[in-house]
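The complex appears here without one of its protein chains, the remainder shown in place.
Now for subunit A:
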């Protein structure tokens, strides 16, 4: 394999590698007939990302068609090749990627200004193909927007927020941070976007799904720097959300697992009786200007009650909140042991299925294979190569 990337495309390649590094620790490289595929998956297999750079993306793209070559390598070492994207843009004129099968090395050569040559020899491991199986075209809800819109949305959520819940209706999309325990003292943030802010807004089913924010941030960084429109495909809770960017010479797909509501206990699930009415029907935006102060009344015992815990807690939720430690992590860890555990959602991200573990039928939609449910990230990588 030998490819040459020139000019602004070096930066695009660098950005793609950086956003893949948000997903997993390893970069899977597969030169294909239709282009160079770069992929990554996280250790719990709940997130997968793939960039496919078409031959036209490169100023030269030669592969040996007869051999199916695939490899994986530590993404950190590839990141070092493209460390500073800012200086890369100014100094690098050309990037050669060459495979030396005799030495098991992938060589990145950066041709910089003033004849400076930087060569990185990276060793790799053989690997099987890594291919998530998803069929985004069958998804009920499709959205397309300029990345700026989503960047402006996620900026409202602090970096400590791990998951967001996206709820869609015919005309709006609500994004809020996902809090497992409704009684926790975490700050709740909700943002409402109108359909006309999107370039494309097609809703067939009103779903509410929860997924990780970290990977979305990763793809957003890529989409924003390249200015490509971002498409979002979402379906029912439990089936993965697909985020993609496309261009004539490249395609990027991020497939993220969503929280499943198998047990129908998921407090924020639409239709669940536990779902708070005011949250289910978030107020229309015009309410913002016309709300009445009386609707924000907090009933309070105003008498000077004796004793330290005076105020006869107005609501049970307040009382409960006092007892519940605010530390989310503790709650998470012990949620299953909690007495009324049936109120708590079972945090289960359904893992994404991979082509290599299934018969090789590339574009099959989600097979009803027994779900491999994966909780938090586990021990090191357990790819199918092992």
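Just so we're on the same page, a residue touches a chain if its C-beta (ideal position, glycine included) is under 8 Å from a C-beta of that chain, and two chains touch if they have at least 3 such contacts; residues count from 1.
One rule holds for everything that comes next: contacts and distances are computed from a predicted model.
For the chain of the complex excluded from view, the name given in UniProt is "Checkpoint protein" [choices: "pyridoxal 5'-phosphate synthase (glutamine hydrolyzing)", "MICOS complex subunit MIC60", "Eukaryotic translation initiation factor 3 subunit K" or "Checkpoint protein"]. Residue A:191 is the one among A:191, A:229 or A:249 that touches the chain not shown. Between the chain not shown and the residues A:4, A:112, A:149 or A:249, the one that touches is A:149.
The hidden chain makes contact, of the residues A:72, A:183 or A:207, with A:183.
Residues of subunit A that touch the chain left out of view are 149, 152, 155-156, 158, 182-183, 185-194, 196-197, 276, 278, 285, 288-289, 293-294, 296-300, 302-311, 314-315, 317-318, 321-322.
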